[in-house]
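Got a structure here, written out as structure tokens. Questions coming.
A protein chain is absent from this complex, but the other protein chains hold their places.
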Amino acid sequence: MSVSLGQQSAANQASESSDPIARVLSVSRSFVYRKATLMRQALSFKAVDTVSLDLQRGETLAVVGESGCGKSTLGRLVAGLMDPSEGRAVFNGTDFASLSHTDWRSSRKRVQVIFQDAAGSLDPRLPVEIQVREPLDLHGVGSPSERSLRAAAMLEAVQLGRHLWAAVPSELSGGQQQRVVIARALILEPDLLICDEPVSALDVSIQAQIIALLMDIRTQMGLTLLFISHDLAVVRQIADRVAVMYLGQIVECGPLDQVFSAPRHPYAKALLSAVPVPDPAAKREKHLLAGDPPSPQTPPSGCRFRTRCLKVQPLCAQREPQLVANGDHEVRCHFSEEPR
Amino acid sequence: MSTSSLLAVDSLVVSIKARGGDVVYPVRSASFALERGQTLALVGESGCGKSMTCLAISGLLPKRGAISHGRVVLDGLDLADQNPKAMRNIRRKQIAFVFQDAVNGLNPVKTIGWQIAEAVALREDVSWHRAKSRALDLLDRVGMPDPKTRVREFPHQLSGGMNQRAMIALAVAGQPKLLIADEATTALDVTIQAQILALIADLQREFGMAVIFVTHDLGLVAEMADAVAVMYAGRVVERAPVAELYAAPKHPYTAGLLNSLPRVDRRRETIQVIEGQVPPINAMPSGCAFGPRCGLATDECRTTSPNLVLASGGALACHHPLTGTPL
Amino acid sequence: MSFVPEAGATPAARGLVTRLVKAFRAMPWSVLMAVAVLLTVAFVTIFARFILPFEFDQMDLRARLAPPLPLEGSTWIHPLGTDKLGRDVFSRLLIATQTSMLLALLGTLFGAVLGTVLGFVAAHFGKWVDEAISTLVDFQAAMPWFIIALAVLAFMGNSMIVFLFLMGLYGWERYARITRGLVLAAREEGYARAVHALGGKPATIYLRHVLPNILSPLIVQLTINFPETILFETSLSFLGLGIRPPMTSLGQMLGDGRDYMITAWWLAVVPGTVIFLTTLSMSIFGDWLRTRFDPSLQD
Partner (left out) sequence: MTLTYLGWKLLRAVVTMWLVVTFVFFILRLTGDPVAQLLPDDVDQVTIDYYRKLWGLDQTIFVQYWNYFLALFQGDFGVSFRDNQDALQLVLARLPKTALLGLTALGFALLFGIPFGVLAALKKNTAFDRFVMGLAVFGFSMPNFFLGILLILGFSLQLRMLPSSGSETWLHMIMPVFTLGTSFGAQVARYTRSSMIDVLNRPYMRTADAKGAETSRRLYLHALPNAAIPVVTIVGLKVGELIGSAVITENVFAWPGIGRLLTSAVAMRDLAVVQCILMMIALTMVLSNLAVDLLYGWMDPRVRVGNREGANR
């Protein structure tokens, strides 16, 4: 795979803009939840089950869903951090599976990931300035003095006070740690940034700061963003397109405004209505779902959502609905609501 | 503060002795009142003292903590003066707690039924057999699926939502006058959160309980509360009926929070950010604690801490309250 | 909750050495005394040859079983008395301490390096390599090593090489277990995963990031194992296995002195006290180190 260093030219970007920067084609990923022994076979379940997604250059796609729906696994598949059990994960036209170890490592200059646990993803022992510089060291970008300058510029860009650059992570607050993680991820000037719950561990006022920062940097650097979150309010603020996942599958995917203002899958509808709105005057319809989501280890037959669905029909247990597109809005439901 | 209120907290100060003899004050001044059957939301970011306030109310402060000033009056009785034994009786019958982490909040080696029955037996002198059957009724009441099986199961066998239902059953077993829900739904998924919120509202009506909702989620407050008390750095900085607070926040911190909050029902043009962070508990600035982050701060704010003053239907601690409607 | 230090606040000390120096000032008296004992033992271990008044095996049959100093009949020539062959107990004690400490140090370090390396190997390769190493770890943990050592010495004969080998294998499984767990944790959720995602090579991840971070718990384990290794050596030598005459170790001296308990009790008590003081000091120091380095124990 060819990886160009530095800034991509505008012409280059324009010529590539038609094909997606990253795509997954019918990917699945299984995990073993009971190891094999002499007497019995191993049991596994699909955390991600036959998902296809395209990420267009410059867009922000949000993947939403509740815990255990497979959204984080999907993020890792797109990032090439995990091999799919089935299907292909393609970045810039190259299948991750076809890369050698060396090529895979240099592909990290183009794809970066931010995890939820900022404190955990930083080395507790090293000053943050060194850690922000480290990706340049790892990939041998520029001379040592250039690297330090770029690290400084990046720390300025994420607005981390200069007096904190020599601090170790435990001396920073959660918000500051997340700024360092963002700086470290962006110093290689990647094309694609995958954010896995980047703000959910943060306090309300700090959350707003980080979201504002991400939106700012996104515009400046022309980033493509895959934004994984359970917080639908944050997603509404930041995303262009949204994919809703339930038990390893995408149940609805489309432009943000269409999905949020007129969800067509009963799960998406219930999920959206369950999010409280900070406005006592807002009168909203509630679609209260009963029960817990079934275990991904034993998904129901037919439609996976049928055990909690308010409009379940006999058909739902018999046949699994497929993801059906209506324009750029896809829905997986036998009885999806007509677009308004 | 009206004397007929179920609960009146007045200038509460909580101190904690740290190792080495230092004393810190997680709660510096908390005042609010709660009427019977009403819901008060105690809102603030982590470390603002909201949980500590509730632990102080119910006598559950850690060993090194103490109420060093102020009054907590429940039904005419000042709880700050009560001995541990009396407080235990009050927790058995009058104040109940629902904690955030239900899975770890329940004892892993006891069955769900045992733990609820224990709460029943602690409230009234009934046979263990009777307490057990009450436990089953309670589980049924809180909407536990298949309660006959669940009553014999252990916390690790249940989902997070089911554990929180069990925790609520345990809390209402004593038929309390006051239920304190401390971030009770924070760890749950949003569809499960909606179920639990509906359940609490339902039980509140049925038992006529007053509820204190401790949370950082302003969306949740808007849906659940009658009145709100906003805390910042150990102080209640603004108090108001919920509609008023959201329509016209007067404290710059409240307004800042509301303006910075993303909403699921519409996209904001811009997110207005409160710069900076909460000051550390052992290095509070002089004057108003919010001063260093406030755009309206003046010299007065930097020198004198504003007192909580009663104002139309609520109370406010600010030298320069906002008057207009928010953006 | 983590707060930003205000400008002017002292930044927390970092680095093992800086932390140690800082910690030294805050040591309680018991730990200070333990450190003093350990430093003395270290001094003796290094300089025993230069300070001993007599050769440790130099006999003086005219002055057999002389008592130690404050007792009647004692002399300044033999401050700790002499043994059945008139050898100077003080000189023997110095050499015995040196032998015991060097053996314990070698054994502990060998076990630590072996265990740590195997822990990394198990975590890195996973699958059957991990299974095999984990099985060995379980086996070693399940069987009392002292008994195994006795049996091996019986089967293979009491040679120095076998003895060293047994000491080196003592306790390796604990390091392996700790290392494996910490490496896996760092890889699953932590900074190691993050550096991998940045494009770091495994060697970079392990040597630059993981090893320095897990050093503290490993050092703490070292301080726990060291006194146990001392006891392992001294116990075997006490039983007449392990170190045997003409060489001497603290255990060997004690085992020897046991036969003279009625007539010359000091022959047993003197080396026993040295063993006890050393293990005690190491335990006190190790405990203190653990509460400082293990945040879960600081409350």
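Letters A, B and C mark the chains in the order given here, with residues in each chain numbered from 1 onward.
We take it that a contact is a pair of C-beta atoms (placed from the backbone, for glycine too) under 8 Å apart; a residue touches a chain by one contact, two chains touch by 3 or more.
All values reported here derive from a predicted model rather than from experimental measurement.
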Contact with the hidden chain (one of C:Trp29, C:Phe50, C:Trp76 or C:Phe155): C:Phe155
Touch residues of subunit C, complete complex, unshown partner: 30, 135, 138-139, 141-148, 150-157, 227, 231, 234-235, 238-241, 251, 254-255, 258, 261-262, 265, 268-269, 272-273, 275-276, 279-280, 282-284, 287, 299
Absent-chain interface as seen on subunit B, which is shown: 58, 60, 88-93, 96-97, 99, 101, 103-110, 118-119, 122-123, 153-154, 156-160, 162, 167, 170, 174
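FYI, only the chains that are shown with their structure count from here on.
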Two chains joined by the most C-beta pairs in contact, as defined above: A-B
Length of the line joining the C-alpha centres of subunit A and subunit B, rounded to whole Å: 33
Euclidean distance of C-alpha centroids - subunit A vs subunit C, Å: 49
Inter-centroid spacing, subunit C versus subunit B (mean Cα positions, whole Å): 52
Subunit A: positions in contact with at least two other chains: 173
Residues of subunit B touching at least two other chains: 46, 277-278
In the complex, subunit B residues that touch subunit A: 45-46, 145, 159, 161-162, 189-195, 198, 216-223, 242-243, 246-247, 256-258, 260-268, 271-275, 277-278
Subunit A partner contacts - residues on subunit C that touch it in the complex: 2-5, 7, 11-12, 14, 189-191, 193-201, 204, 209, 212-213
Parts of subunit A lying in touch with subunit C, wherever the complex brings them together: 79, 81, 105-109, 112-113, 115, 117, 119-126, 134-135, 138-139, 163-164, 166-168, 170-174, 176, 181, 184-185, 188
